[in-house]
Structures are given as C-alpha cells and as structure tokens.
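Dumping the structure here so I can ask a few things about it.
The complex is shown incomplete by one protein chain, all other protein chains being positioned as in the whole.
Labels run A and B following the written order; every chain starts at residue 1.
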Amino acid sequence: MWEVLNMIGTIAFALSGVNVALEERYDLMGVYILGFITAFGGGAVRNILIGVPVSELWAQGTLFTIAFIVMTIAFIFPRMLKWTLLRRGVFFDAIGLGAFSVQGALYAQSMGLPLSASIAAAALTGTGGGMIRDVLAGRKPLFLQKEIYIAWTLIPGLTVGLGWLTGPVEVLLIVAAVVTLRLCSVYYGWSLPRRFQH
Amino acid sequence: MWEVLNMIGTIAFALSGVNVALEERYDLMGVYILGFITAFGGGAVRNILIGVPVSELWAQGTLFTIAFIVMTIAFIFPRMLKWTLLRRGVFFDAIGLGAFSVQGALYAQSMGLPLSASIAAAALTGTGGGMIRDVLAGRKPLFLQKEIYIAWTLIPGLTVGLGWLTGPVEVLLIVAAVVTLRLCSVYYGWSLPRRFQH
Partner (left out) sequence: MWEVLNMIGTIAFALSGVNVALEERYDLMGVYILGFITAFGGGAVRNILIGVPVSELWAQGTLFTIAFIVMTIAFIFPRMLKWTLLRRGVFFDAIGLGAFSVQGALYAQSMGLPLSASIAAAALTGTGGGMIRDVLAGRKPLFLQKEIYIAWTLIPGLTVGLGWLTGPVEVLLIVAAVVTLRLCSVYYGWSLPRRFQH
C-alpha cells in the first residue's frame, strides 16, 4: 500500500512539474528537470534537514524510471495531461500532498526526532517540491496564497509526531483525510484568516 | 548572555518574516511559515554547509515555542508589530544580524574549519533567513542592494575566524559593533562603492 501511495505521489508531482514547464514554454530538457525537481525535491530537502543519509535518495531507481516514462508520455500527448489533471491539476496534487506529507512525518518520527521535526518534515515533503518548482519557474510560490494547502500537513505532522499513528489503516485514513480536506478547500474556497496592513 | 542574544535574534527575525508576510497579504499559515523560515532558515543553511549534525536543528524546542507565541501575538496585534519594529524593522533586525553572525562564526570555528568557513557562516547565519524569505516572497533579496548590510558580517567572520575572540566580553563587543554599524548604515545611508555598466 505504501509503495503505491509513494508512486502515485511521485507521478502526480512529476506531472504537475511538466504542466508548469509546458505553460512556461520550456524545452524538452526543462520539462524533465522541472518534473524531477517537483517529484523528488521535497523529499531531498526533507532528507537533508532531518539527517537521512543522502544515499537513500539515489536508491529510488525504479521511481526515477517511472517518473521519466510518465513525463515522456505527458510531453508527447499534452492533451492527455490536461485531461488527467482535471481542474488546475488539483486532484492528483492532493493525493501527492496526502501521501508525501504522511511519509515525511513517518520518516522524521522513525529517526527519533521531536514533534517539531515531524511537522516540518510533513510540510516540506508535501509542498517542498512544488515550492522549488515555483521559485525556479519565477512564480510566487502558490502554497503561500491559495486556498488552505500547507496547513493540512499539520494533521499528519501532529498525529504522527505525537505517536498516535500505529497501524497501516490509520495511515491510510490520515492520507484520505488530507486529500479530502485539500479537495474541499479548493472546491468550496476555504481559506485561513488573514490580516491587511493599511 | 549567549542564550539571551540568540533568543532576541530569533524573535527579531521571526517578526521580520511576519512583517513581510503581512505586507504580501499571506494567510495565517503563510505568516507562521515565513516567520519560522526567516528565524531558523539561516541557521539551517549554515549547519548544512559547515557540517553540524542536523539533529541540533531540532533540539531548539524552546526557541520554536517562543517564536510561535511571538508570531501569534504579532498576527493578533499587528499594530504592536509596527510599533516594535520602528522604521522598516531596522532595530531588531540589526540585533539579529549581530547576534546571529557572531554565533555562526563561533560555530564554524568550533568545528575546526578554516577562515573562509567562518566568514561564510557569519554571513549565512546573519542574512540567510532573510534571503530565503525574500526569494519565497518573490522579492529581490534586499541584502544585495541596500545600505551596507552583509558586509558587516565580515567583522565577526574575520575576528572569530582568525581566533581573536576569546572571552564573552569581546563577543559582546563585536555584537554591539555590528549592531551599531548596521544602524549607522541605515540612518546615514552608508553604502559601498558600485559600478555601472553602460
């Protein structure tokens, strides 16, 4: 189950990177680079900050290959990409957010790090790849402005960091909760309070 | 004394992040994120580059809590924030610059690294958080253009890197010197020479 979620998250984020690269009219290489950065950048930043040996990053050969194939297909058939991503790429991006934020929190916890690390790892893994993607593409990172996005990573960050998650069923429930809440945020326009300076 | 300076620096940079987030009209979560990144980002980048075990980053639980409380207060009472930061947040930011650049240089020296590492660690710790904050907020990093800013971190970088600092009094004097010089730079508009290309 875990592998499947990880794979779906990787594919979804790779496609989201391809989508931005096509919108910005990058060439073939730019498409691959943004795709890889979006899919693996969040995990890389998290690994560095929580001290996972970097060699683990390079042990994901299968995922690299899958991401490469998916991006090639998306580059050749861009219409399929638009169809798959639904409105603004929201659906798969939400699944990626759910799967990756839970995975990040579990990583941090398995390293014996405190609650703050779980929260940060959940947020970084879930949104870090998209953050680097937006900065490189010259866009203001959307996660700071949109409907509630990064805040949902607090759920896996807190539940895992406090040790409340013990079985795979609970993990699956948390992933489903993040995905559902993220989708609701977009469709109903949920947003957090903000202040204006005059 | 050291703990107090560290705390003041963290609070000052957290507030500076909150300030930018409010100016850019981010929501509550964006305010917290930019605040945390500004307060702890510089130290994180420095730790990675000079090889401090990352676990130290997550041992700052008390500072996390303090930063969280301060940011919450700043979000609820934004007027107080503007009053505290004086003109353009200059005062506390200067204290943060002084305390963090000295701390960064001492870290690098205590790792037995050469002079270049002390200089880089002082510059990164003192200004790295603000740099990441500006890039994420879509602003051109101010440190590259303003009145003399990052150049003052050369003072702790050189004095500590050359082993001239031995006692806590000298540390305090260097911090005070950086703070004073930074404040003077802003109030008297000191700037370094620059060249224009035609």
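Please note the rule applied: a residue touches a chain if its C-beta (ideal position, glycine included) is under 8 Å from a C-beta of that chain, and two chains touch if they have at least 3 such contacts.
All values reported here derive from a predicted model rather than from experimental measurement.
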Residue among A:Gly61, A:Gly112 or A:Gly167 touching the omitted chain: A:Gly61
Contacting the left-out chain: of B:Ala14, B:Ala105 or B:Ile150, that is B:Ile150
What residues on chain B make contact with the chain left out of this view? 48-51, 113-114, 116-117, 123, 131, 135, 140-141, 144-145, 148, 150-151, 191-197
Using the touch rule from the top, list residues of chain A that touch the missing partner. 21-31, 33-34, 44, 48, 53-55, 57-61, 64, 75, 78, 82, 135-138
